[in-house]
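Take this structure, written in structure tokens, and hold onto it; I'll ask about it next.
All protein chains of the complex are present and in place, except for one that has been dropped.
Chain nomenclature is as follows: A, B and C, assigned in order of appearance, with residue numbering initiated at 1 for each chain independently.
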Amino acid sequence: MTITLAYLGPQGTFTEAALLRMPISQGATLIPAQSVNAALELVRAGQAAGALVPIENSVEGSVATTLDELSHGEILEIVDEIAIPVEFGLLVRPGTTFADIERIATHPHAHAQCLEWLRANLPGVHVLPAMSTAAAAAELVEGANYDAAICSTAAATHYGLEILADGIGDNDVAWTRFVLVRKPGQSQPSTGHDKTTLSLFMHQDHPGALLEILTEFAVRGVNLTRIESRPTKKQLGDYFFSIDCEGHIDDERVGEALMGLHRICADVKFLGSYPRTDVGNSPIKAEVTDKAFQEADVWLAAMRERQN
Amino acid sequence: MTITLAYLGPQGTFTEAALLRMPISQGATLIPAQSVNAALELVRAGQAAGALVPIENSVEGSVATTLDELSHGEILEIVDEIAIPVEFGLLVRPGTTFADIERIATHPHAHAQCLEWLRANLPGVHVLPAMSTAAAAAELVEGANYDAAICSTAAATHYGLEILADGIGDNDVAWTRFVLVRKPGQSQPSTGHDKTTLSLFMHQDHPGALLEILTEFAVRGVNLTRIESRPTKKQLGDYFFSIDCEGHIDDERVGEALMGLHRICADVKFLGSYPRTDVGNSPIKAEVTDKAFQEADVWLAAMRERQN
Amino acid sequence: MTITLAYLGPQGTFTEAALLRMPISQGATLIPAQSVNAALELVRAGQAAGALVPIENSVEGSVATTLDELSHGEILEIVDEIAIPVEFGLLVRPGTTFADIERIATHPHAHAQCLEWLRANLPGVHVLPAMSTAAAAAELVEGANYDAAICSTAAATHYGLEILADGIGDNDVAWTRFVLVRKPGQSQPSTGHDKTTLSLFMHQDHPGALLEILTEFAVRGVNLTRIESRPTKKQLGDYFFSIDCEGHIDDERVGEALMGLHRICADVKFLGSYPRTDVGNSPIKAEVTDKAFQEADVWLAAMRERQN
Partner (left out) sequence: MTITLAYLGPQGTFTEAALLRMPISQGATLIPAQSVNAALELVRAGQAAGALVPIENSVEGSVATTLDELSHGEILEIVDEIAIPVEFGLLVRPGTTFADIERIATHPHAHAQCLEWLRANLPGVHVLPAMSTAAAAAELVEGANYDAAICSTAAATHYGLEILADGIGDNDVAWTRFVLVRKPGQSQPSTGHDKTTLSLFMHQDHPGALLEILTEFAVRGVNLTRIESRPTKKQLGDYFFSIDCEGHIDDERVGEALMGLHRICADVKFLGSYPRTDVGNSPIKAEVTDKAFQEADVWLAAMRERQN
């Protein structure tokens, strides 16, 4: 039986390219969704077994939207992540030349990342907005009233377009990170190379709240890899923190840090522990290995026993 | 002589609405820019005396873009901020009724914030992307092939459109915050109710770097109001921190914290101290008032003098 | 069957006075020991069920000695503490008057605390050292070649001496604190008003070691009431920390702090949890009550369960 996976569409987006690189997508039915929210809703409704959505440095969707959706709706869990390089190309219908290009379509974020190239190579060209880079390509094929689309070069094959220029992004080492979310209960055990995503809601915006949170991590030797204060949408100045840390909920040091956070926060949303995609795991100090925690546990029990 | 101010356009955006509420805009020439970057470039090129751009929780532009542009280009300074409520309306050409609406245009972020209302009131309607909410309205007037635009109700007057529905955002208390940036040297002195914006670049992503940064603030009693780790664009996992803190660079406690950050960071970009727009200033403890710092300075000088 | 208790003697010391105030001494056989070490050895050898020794602000014995003995020898546990006011008197053989006093004996520490009174009332008097204040009284009775002893007024009755002057200490609110030590296994459960004594040995004298230790306490809301860095006797600059903290080893917050210390220290000597004698217990924040820890434990288990 094949599984169904949703992603931020349409076909030809960087999200689809990322999903195709993940082993889980082999043989799966892939459904493009119109928005991050729509992709997540397909999972919540049971119409997809999982969804891949951009979470950081994306050119196609709002990271903030993803973070907020994951933090506020029915709970979903991140079970995997993937990061791929973002390489923009200028795609045209077969036969179009540079001289023919008067109007270009792309997503505003992609536009922002190709400004220098456009200034240098196509000064004065008119740029139209599209819902996504892939949508710009799709509508170009369907005869839209513009001459080229800026999108992933992978979309060229998909839509039968030609690549007129490659690597036109101003920043030649951009990456986008995506997360695969599923319903709780489908994640894997600690691999020794994991990441955990949390949303932490404060009791109030008191000075020092963030320092307290970070100390809960630091005292157990847990390193953060991402942090953002996000408005709760209730009122300006009312925040929650979206955080990625190294390690897995089943690791002792992460578990104790989570308990500490649970004690001091108004709410802790655990959004998943999953294998991290990058290589840069910080070394785990001897004092915060599972072994160190277990020995401390045994020692404490002996001391408590001794005095009674 | 009138001054010229740029803003994230086109006319009718929430950014324009915010700018019109600022005293500095009275009598000024206002120039709508196509993007945050374009607005900032007008200031850098000397073609505008200042620019208003969204910085937090925006529906019209990428906060991340604004933060990154301010952190990486030629230095500009934030000299003021303003926050306004975001209220979406459904705008149509005069005479259009609910029954006529088949296609709607708006910016994707605005779309994301009106999903519930659309599901309940216009199920099955097709939503087209626009470069901004105001662009959707502008093009509707010009005869675009859709029937309604989701944008600020203020745009109705501007473009001669009718408001078919008001307050259609899913979250009835959304705010967007904007900052006014100018070339350095035009800001005002400490008002006792200020905010300071910084970009902090780390020497390396070492565990505990963030804790060190926060401690520099905490030990001088300086409260943070916003923090985001942002990729440096160089490689995944290489971050800088974008931070807003309470207080003004001329305040002693902020000055000493900045010096501490300067010592431990690879680079500190000071993006401005400016009067804050909201009311929620944290009380300043007696031990970190300017008076406390000055007394400590006098005392230290006396001790150093005494022993020599 | 009566129990036997040792104390820092001889009879008539403040230590004996303190022991007599403790309910455990009723009906017990009390043995004066020549030194703190001798008292502890009586317990270790099984010749006494417990020993009372001074631990802080003592006029009769070295606090440092007590701390070092407890930290380095065969483990003993503190099971109770008591603090009593230290009031010095000038004791003489019946019939002696001020005019007769040429030589006085007392312990050097007691001497140090009566300097001002002596200067004002007996200028030029010669002060001889004694092993303890009580020894000075005892030997006075036995005909020593001096005319008065400075010691506790309680000793007057004991030794049949007269109190020529009372309250002659320079500091009229001095207190001495004593601890009752026994072999492990005889202490009592958490009373909600306890203190715990620890000796913490560092891996090395690295900058920040103390801050790490204090953070282990602070992050669990455990307040310290005493701290001393003590040389390990191995070499100058090699330290351990002697610490008293609020709470009982059976309290969740103390237990987790102890486990944290166990992980980061070269050695943690747990010297006992016991009811504290003074009234100044810090309030326990809601986030570090046993209930908060237990709820966090239940929550973590549920999260771990959920994802598997």
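Things to note:
The rule is short, and it goes like this: a residue touches a chain if its C-beta (ideal position, glycine included) is under 8 Å from a C-beta of that chain, and two chains touch if they have at least 3 such contacts.
Not measured: the values here are computed from a predicted model.
For the chain that does not appear, the touching partners among the shown chains are B, C.
Only one of the listed residues, B:Val125, B:Ala144 or B:Ile249, touches the absent chain: B:Ile249.
When you scan B:Leu52, B:Ala105, B:Leu224 or B:Leu258 for touch with the missing chain, the hit is B:Leu258. Only one of C:Gly89, C:Gly221, C:Gly255 or C:Gly272 touches the chain withheld from this view, namely C:Gly221. In the full complex, chain B contacts the hidden chain through residues 77, 184-187, 189, 215-216, 218-220, 249-250, 255-256, 258-260, 262-264, 268, 270, 272-273, 287-288, 292-293, 295-297, 299-300, 303-304, 306-308.
In the full complex, chain C touches the hidden chain at residues 35-37, 56-57, 62-65, 83, 108-109, 111-112, 115, 128-131, 135, 171, 173-175, 177, 205-208, 210-211, 214-215, 218, 221, 223-229, 231, 233-237, 239, 278, 280, 282.
Here, only the chains that are shown with their structure count from here on.
Rounded to a multiple of 5, the Cα-based rotation taking chain B onto chain C is 180 degrees.
Chain A and chain C have CA centres that are 58 Å apart.
We define each chain's centre as the mean of its Cα atoms; on that basis chain A and chain B are separated by 23 Å. Shared interface positions of chain A, defined as residues touching 2 or more other chains, are 215, 218.
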